[in-house]
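Each remark here refers to the structure printed beneath this line.
Complex shown without one protein chain; remaining protein chains in place.
The letters A, B and C name the chains in turn, as written, and every chain counts its residues from 1.
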Amino acid sequence: MLALLPQLVLTGLTVGSIYALVALGFVLIYNVTGILNFAQGEFSMLGALFCATLLAWHVSLPAAALAAAAGVALVGAATERLAVEPAFGGHPLTLIIITFGVSMAFRGLALMIWGADPYTLPEFSPGPALVLLGGVLVRQAMWAIGLSAAVVAGLFVFFARTVPGAAVRACADNAFACRLVGISPRRMALFAFTLSAALGAVAGIVITPIIGATYDMGLGLGLKGFVAAVIGGLTNAPAAVAGGYLVGLIEALTAGYLTPGYGDAITFLVLLAVLYLQREGLLHGAERRRA
Amino acid sequence: MLSLSRKIAGLVLTVVVAAGLLLPGRPVLGQGAPIRIGTVFAVTGPASSLGKPEKDTATMLGAQFAGGIGGRPVQIITYDTESDPTKALLLMKKAVTEDNAVAVVGGTTSPESQAMADYAMQTEIPFMSVAASTTLSVPTRAWVFQTPQRNSTAAAKAMQYLVAIHVKTIAYLYRNDDFGQDGLVGLRTFAHYNGMTIVDTEPFAATATDLSALVARARVHNPDVMVVWSTPPTASIAAKNIRQLGLRMPIVESHGAANKAFIDLAGPAANGVVFPSGKLLVAGQLPVGDPQKALLVKYARDFEAANHYAASTFGGHAFDGITMLADAIGHVGPDKAKMRDYLEHLRGFVGTGGVFNMSPQDHNGLTTKDMVLIVIQTGTWQIWK
Amino acid sequence: MSVDRTTAAGAGHANRPDGLLLSVEGLCRQFGGVVAVDGVTFGVAPGEIVAVIGPNGAGKTTLFNVITGFLTPTGGEVRYRGARITGQSPPRIAGRGIIRTFQSLVVFSEMTAVENVMIGCHRWTRTGLFEAALALPAAAREDRRVAEAALGALALVGLRDRADDRAQDLPVGQQRLLEIARALAARPELLLLDEPTAGLSAGEARALLALIRRLRADGLTFVIIEHNMDIVMEAADRVVVLDYGEKIAEGTPQEIQRDPRVIAAYLGEEPDDAAAAAPLGRAPAP
Partner (left out) sequence: MARSGGGRSRSVTLIVLAALLAALPAAVSSAYVMTVLNIIGLYVIVTLGLILLGSSGQISLSQAAFYGLGAYASALMSKDLGWSPWATIPLAIVLVAGAAYVVGLPTLRLAEHFFVLATLGVGIIVNVLMVQLVSLTGGASGLRDIPGLEIAGVRLATDRQFYYLIWALAFAALLLARNVTSHRTGRALRAILGSEVGAAALGVEVSRYRMHVFVLGAAYAALAGALYAHYIRFISPSPFSLYASLFFLIMAVVGGLTNIWGGLLGAAAVTILDQGIRAELPRILPRVGGEYQTAIYGLLLVVIMIFFPSGIVRGALDMRRAFGRARVRAAGATETEPIQGGTA
């Protein structure tokens, strides 16, 4: 069965690159607002379906992808303004339930607009898959892997080297101090949702040639991205990407050596293990709540 | 000052009473009132790509039947189960007790159909299942009929192709539910009979997004052919992953791949895939003498005109169930027992799934003759050979 | 009206050779690289009032958090009546009779004042899930006892007439008194008060001081973090001074006032911290 390994690893990397991209969106929002955005996967779904529709209207792929990402960024901004912002400062569970609601609303709207049929997008650079160590890597996976690396690099440069990036970081650290120096945490939250919606949309567009796009893809994708982000510690972008690849590998290895149906169960077992091992004291949780 | 809990309790009571008053059944319908046929499909949820065309077909037929059958208007009630067997059961109950439906069509997925079939037996009402699971009509149950080609029939049809290309070893990739398991049972029987071996079976979940690990596992056994028993998107993903891993052996899919979504999602990997199917997809290519040709062409045209998307065999299953019931009503009137007897002896009924020849031993009435083998060539369906 | 203080009555007889009710030995707490509490040692005798003072950020509240189990120490130990309680959970420590209040008000803001105080009675009441689920008569009887005790505790701090107001509708000073009433309703043996007079008017602070003394006369023991030096000088038997997490001095208020290290610690602070710095020049209260 060792002969399977190279293929399983490459499969894991392909799927992992998808989860990594989704996980980055979570990390961005969590870092700035402290919110776990359960609707993150829906941004990917919307991006993919927008893009597929534009393509059907004979827009070229790059233009369609950009337009879709921009459109979803607006959706992200609207989400923050209409659903999240009014409940800011409430109980954290309120915000969690709200993001669940947003997720359902998007899923329902997508079903009304696009129906239940799966859509697809052409590969960005069609051609035969690459053969590595006896395993095969789809070309589109290279795009996904490259993109997640680029986004991590981009976020790093943004946060470490630019003024707005520093402001976002400052807000994450101390909302009060931020207000003192004239940066509005609310504006930062808006910014985080917008950016992470665009990021999610791009993720959705890049992965659609591999897995297709349906109105209900968001929840599953979001949950996996979530697990990846949590494994990475929720605040660290490179770690979240690593988490994504780890989840992908776990799934592929489970599928290869156990039975595929258990993939989800194993993934979430890992999530539970991570959660349980990072035990937090009572006060710790309470202090964060007050912040 | 009333206490808060009392106020809340008051509200609760209001709602409960409202529920009691608002929901009671409509008065029993007398002569001249419309005859109702209940349809219960998975319009949303995981099986929605099957259930949506089924519902749209029912709606379309509803408009056609508005004129009535035998002088009495016929009304088609449609309900959505969200692919949930419990909701399917409840909605069937509603159709029967509340709408006074004389018969029910539905049960998009096998679990839904099983739950509904049990209820049909309890209340003695004709039920036309649109799910493909063999166990729905083998053994036969008095009130349960099945309109899609059974899984075993499809497996037998697929076997004709495997025999023709002289396959010895088979790897079977299947969706791990009734549909895939059922196909495996059929395939196993026929493979044994034809001296073939199933060297590997790989179950996967309906929600899987990547099957290359599974394909890699199957590859180890060096099969002559990959047989995939599922519906899109997993049916497409499997074909795609097989080709992506550079495997060149033939791919055989089930009648679950008989829709446009399969080709769209699988892309170039769909080319060369062979699958057994009802004749709807290749209606135009059928010889002029084919008894189904006229019906299939008309159904596809009507469906597309009404719904702005291509007809699929799934909608056809609903079409067959509803038109068969309409036929029964036309001949024996809206009497459940008489309808059942009529349906059980229905012979030569031309539907989209084939020419139905029912009997007390066979509540499906279709054979491999009602199916064709379709090969996908440059993204289009062609009759194989 | 007075609180039923049967439990606290035994407070005068700590079963330890050194006679201490609470002893803190070499207690440390680090946050990453920052040492918030650094090897602090002191003891509290039954019936004593000990004040803990120090500049802002000296580690006073962290000390309370470690003693009451909200933070685990990174070194040292806490003993209560001779038994090690280091690292026990906050409810267990509270269960032993060590009750605290918070510098940053922690009231149950959606509840009425009396309901807040009723929760204080949790420690000495017994109705469990089973009795409550079946609504046994004992549960209802206990409810009545609790309500009476809570009203009594409210009366002690002068909030009897605000019993049915929502806690969040009370002014800050009264919320602080509410928290103290709630702590008293728990029938504590040792009361840790974190800046009890912050936000109180001068009159309210005097009343509180009187109450503390009266309760001490009944046998209750206090550790108080306090910035108001008038109160410290007047109420405390002993003062423990912290600076940068270390204990820099301990003694009677008079000794502390003259201690050069204490003066240096306070003078080294931001000059605008008037509450801490100004009272040092004042004469001790008679």
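The definition used in the following text is that contacts are C-beta pairs under 8 Å (C-beta built on N, C-alpha and C of every residue); 3 or more make two chains touch, one makes a residue touch a chain.
A quick note: this is a predicted structure, and the numbers were derived from the prediction, not measured.
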Contact list for the unshown chain, restricted to visible chains: A, B, C
Hidden-chain contact residue, picked from the options A:8, A:27, A:72 or A:223: A:223
Candidate in contact with the missing chain, chosen from A:108, A:128 or A:146: A:108
Chain not shown, touching residues in chain A: 36, 83, 86-87, 90-94, 96-98, 100-109, 111-112, 219, 223, 226-227, 230, 259, 261-262, 264-265, 268-269, 271-272, 275-276, 279-280, 282-286, 288-289
Sites on chain C contacted by the missing partner chain, in the whole complex: 68, 70, 89-92, 94-95, 99-102, 106-112, 114-115, 118-120, 122-123, 125-129, 131-135, 139-140, 142-144, 146-147, 150, 163-166, 182-183, 186
Residues from chain B at the interface with the omitted partner, ascending: 1-13, 15-17, 19-21, 23-25, 43-45, 55, 59, 62, 77-80, 82-87, 89-91, 93-94, 96-98, 110-111, 114-115, 118, 133, 176-178, 181, 205-206
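The rule we apply is simple: only the chains that are shown with their structure count from here on.
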Chain nearest the overall C-alpha centroid of the shown protein atoms: A
Chain A-chain C separation of Cα centroids, rounded to whole Å: 47
Multi-chain contact residues (two or more partners), chain B: none
Of all residues in chain B, those that touch chain A in their complex: 44, 46, 48-49, 51-52, 176, 202-205, 207-214, 216-217, 220, 232-233, 236-237, 244-246, 261, 264-265, 267, 309
Chain A - residues contacting chain B, complex: 1, 3-4, 7-8, 11, 14-15, 111, 115-120, 122, 128-129, 131, 135-136, 138, 210-212, 214, 216, 220, 251-253, 255-256, 259-261, 263-264
